[in-house]
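Pasting a structure below so you can have a look.
One protein chain omitted, others in place.
The letters A, B and C name the chains in turn, as written, and every chain counts its residues from 1.
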Amino acid sequence: MSEGESVDLVLVLAIQVLFAMASLALISVGLAVIFGMMRVINLAHGEFLMLGGYSAIVANQHGVNLWIAMLVVAPLVVGAIGVVVERTLIRFLYGRMIDTMLATWGLSLFLIGLVTGIFGNTTVGISAPLGGMAIGNYRTSIYGLVVIAITAALLVAIYLVLRYTRLGLFARGTMQNPNMAAALGLSPPKVYAVTFGIGAALSGLAGALIAPISGVFPTIGIAYIAKAFITVIGGGAAILSGTISAAALFGAIQEVATYFTTPVFGVVITLAAAIVLIRLLPQGITGRFLKRWL
Amino acid sequence: MKIARRALLKTSAATAAAVSTGTMLSSRGYAADPIKVASIHDLSGGLDIYGKPMVDALTLAIEEANAAGGLLGRQLKLVSYDPQSNMQLYTQYAQDAALKEKVAVVHGGITSASREVIRPVLDRFKTLYFYNTQYEGGVCDRNQFDTGVTPAQTVQKLVPYSMKKWGKKVYIVAADYNYGQITSEWVKRYVKENGGETVATEFFPLDVTNFGPSIAKIQAASPDFVWSALVGGAHISFYRQWAAAGMNKKIPMASTTFAVGNEHIVLSPEECNGMLICYNYFQDLKNPQNTAFVERFHKRFGANYPNITELAMGTWQGFQLWAAAVKKANSVDRMKVIEALETPISIDAPSGKVTIDAPTHHCILDVHIAEVRDKKLNVLEDFSQQPPADTAAVCNLKKNPNDNKQYVIKA
Amino acid sequence: MTGPAVLLETVDLGMRFGGVEAVSDVNFRLTEGELRCLIGPNGAGKSTFFKLLTGQLLPTRGKVLYRGRDISGIETHEVARLGIGIKTQVPSVFDGLSVRENLWIAASRGRPTRRANEMVDEILSRIALAGSAQRTVGQLAHGQRQWLELGIVLAGEPELILLDEPAAGMTHEEVVRTAELIREINRTRSLIVVEHDMQFIRMIASKVTVLDRGRVLVEDSMENILRHPTVRDVYLGKRVAA
Partner (left out) sequence: MNARSRNGALNGGALNGGTWNGRAWNIAGLVTVGVVGLAAMIGLPLVLELSSLLDVTVYLILAILALSLALVWGYGGTLCFGQSAFFGLGAYAYAIAMFNIGESTIPFLLAIVLPAAFAALLGYFMFYGRISDVYLGVITLTVTLILFNAVNSTAGPEYQIGEARLGGFNGIPSIPPLNWPGMPDSALDLNDLFYVSIVLLMAVYFGLRWLLVSRFGRVIVAIRENEQRAGFLGYDARLYKLATFTLGGALAGLAGCLFANWGAFVSPTIFGLGQSAQIIIWVIVGGRGTLIGPVVGCIAIQWLTAFLGSAQLTKASLAQVVGPTVADALSSVMGFADLSNTSLILGAVLLAFVLLVPRGVMPSLLDLARFLVRRRPADALADKAERAT
């Protein structure tokens, strides 16, 4: 292998690592919003991703432009589902963390069953748009770069919302002190419903963006759920810095481990690293470092 | 028992009709209980895309047999179980089929794991077993017949064909379980025999969906073609990510696993056009037998049936082989049927001639190489009467009738 | 010196949360057999100090000595095994269990079952809950829960008892009875009582330590404290006036 080629390879691999980090942040951020603001561990998170994927694909099959289907339809549909779930299930269980976990797990199984009944177990998918591009002698998918860019834009947008809007102020307040919303004269039920809806919408968006890469099938959520959880819990309560720092850490570990060993050991090493991290930093990365961040 | 009930309804309707017309039937005609045939295939859970066509094929086979007067003058009854891709239920249902329903034969099992779960159960309770899926080969058990193709039958043909077309450097990606492991061993062996080189072999667990790093690795190795032994829904991502990187236009691909789960229909034509595959059966095979079969199948299950798969045909052929043996033995007794099958039984099936290979209980059958083109599988070349050479290397039930295990075949 | 031995002592004890110094330079001494009250306005550091004493918090400075041994930051159960009994501000009891079971759990550590049963009977009558022995604790009235917790603490037969607001939320009669109970306990045990109900402190009439902004403001008898001008300003003024 010539020197130029190995530089190209490093570049391609760097993009892979970046993509792994971005996709980890993307699939986790919805969960992070719900966990960070409501202290609800949503075990149906993987199914929200799955529903996002199906929403985008079904909309696309009915003639909606793919980008609109992914960026608009999927978050709206899953966000609405999120609000319904919060109103009909979650709100009865506030303060009962374990029961919330169990109920959302039940919801997860239920949604898997429901979607299997409707769409069947076959993988459905849409081809990734935009095709590939060459880096020296290597080819990589342009869509991967777009996912990285969208994730970055999404995180910046969340930052701006948190930092500069009234909604963001409430959110930050609630993260610091759960009774804040009431103190600010907002009705907590409304805040919770909206928060859960936003978290679900973000998950729907993530699921839609991942769909062209991995395809969608009813049980696809299971493949993501553990990764999303270790990212959120590893990151700690701060929505943005937590998600980003943990996604960067675990994304890098996973990609590097996968490249040098096998995908299985990539996953095993990442999960094991996460457990060690939680043991060392029970409050997550942002519980110890970056405390004042969002 | 969806299907069983349907069969039952038919019988009772017939009875009702008979009674209403006042015809007295001879008691012998109805005294004979139906012959029960068990089906244990996943109809829900992760493997239902494989299981549904298999059960449909079996349903059609039994309905046609019944319409033609049944077997030995008795009607057939399908007892269908859905183990929901759950191994514990495979055991329970195999026990139920053998002990409670006392079926004459069990057709079932999709993964090798599920086969190895029910095989000992059916051995223990002396119930004949047909396993109709393509698999890694090596099962040596007088109670079991295997109608699917094994790697030696397909890989042996597709490897030289692909190498002649594309070149000698091969990169193997395979599902990380027995089937993938053994298939890739055979690929390596035939690549070497044909003077080529396997640059790397990579295994992926069945639930992996991110293939980015591996696609980079493959590019770094720059093979002449990629051999895929990937399996299942999650692995479809590989083809998608491969195409998204534009690699499908750069490096071609061959496979003996692609399209069994209708991957060529799920993926867009651009993503998989030009792939080479090799199987015993393709829906588009041009012969009168097959044309008639496809027509009947579509009449029964709808013309928009996605694809009659290799596994569906395996199940159809498995049933026909068994039925032919029952006729020959004039009995459903397990040993008599086994001995009849070993004579050996041979049938003309839509895929060509299928003959039981008595020493291995596998099949000698035709294989075909096809190219994926616009959601169709176009047959390019036929190879008639391929023996199960891999299993034959380790298994001879004529010499050792009490042999009972799955050999791990060294390619 | 032949006076009573020092039981509990803090040396330059300090606790800092981020930029806030909740407790600083506290040198506190309790002799054996003593009954000490700890008062101070809200945010004076009472709760933090209490938590430092009971091992729930690890001090950022200084140490806590029990019979001369440094116990700062040791595990809660080790604190108990040293002979320190703790009653928290919000009654900490086993809500799902019956009154008798609550006491039995407390009495049975390190005792044979028969002895534990006797102990439970004795305490039940002492805290006037014998009639409710089978009731689930979650159903008890607040005052009864406070007594039960006191009983639980007593069942462990500690040498030193730390009480955080034992009379909170009680009716006047209950307060009187609680004070009696505490005086009775003091015959055989040492106690530290954190409280802000001055009526109650008068009833148990003892030496008082006043905390303010994390520091010891003054330490004296109740009468002198009430006359202390700074104390009046920071804490008592409003309350006595009211």
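Note that a contact is a pair of C-beta atoms (placed from the backbone, for glycine too) under 8 Å apart; a residue touches a chain by one contact, two chains touch by 3 or more.
Since the structure is predicted, the reported quantities are computational estimates derived from the model, not experimental observations.
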| item | value |
| --- | --- |
| Touched by the hidden chain, restricted to displayed chains | A, B, C |
| Of C:Leu8, C:Leu57 or C:Ala106, the one touching the omitted chain in the full complex | C:Ala106 |
| Residue of C:Leu30, C:Val93, C:Leu181 or C:Val216 in touch with the missing chain, whole complex considered | C:Val93 |
| Given B:Pro83, B:Gly108 or B:Gly352, the one touching the chain that is not displayed | B:Pro83 |
| Touch with the omitted chain, as defined above, among B:Thr59, B:Gln75 or B:Ser112 | B:Ser112 |
| Option touching the unshown chain, where A:Leu11, A:Ala152, A:Ile222 or A:Ala252 are the choices | A:Ile222 |
| Footprint left on subunit A by the chain that the document does not show | 41, 89, 92-93, 97-99, 101-103, 105-114, 116-118, 222, 226, 229-230, 233, 262, 264-265, 267-268, 271-272, 274-275, 278-279, 282 |
| Contact set of subunit B toward the excluded chain (per top definition) | 1-2, 5, 43-44, 80-84, 86-89, 91-93, 95-96, 98-100, 111-113, 116-117, 119-120, 176-178, 180-181, 203, 205-206, 405-406, 408 |
| Residues in subunit C touching the chain absent from view | 54, 75-77, 79-81, 85-86, 88, 92-98, 100-101, 104-106, 108-110, 113, 117, 134-136, 139, 152-153, 156 |
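By definition in this document, only the chains that are shown with their structure count from here on.
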| item | value |
| --- | --- |
| Chain contact graph, described as a line, ring, star, complete graph or other shape | other |
| Chain closest to the middle [Cα centroid of all protein chains] | A |
| Euclidean distance of C-alpha centroids - subunit B vs subunit C, Å | 76 |
| Chain centre separation in whole Å, for subunit C relative to subunit A (CA means) | 48 |
| Subunit B contact footprint on subunit A (complex, rising order) | 1, 9, 12-13, 16, 19-20, 23, 116, 120-125, 127-128, 131-134, 137-141, 143-144, 212-215, 217, 219-220, 222-223, 255, 258-259, 262-264, 266 |
| Of subunit B, residues touching subunit A in the complex | 44-49, 176, 202-205, 207-210, 212-214, 216-217, 219-220, 222, 233-234, 236-237, 240-241, 243-247, 250, 261-262, 266-268, 270-271 |
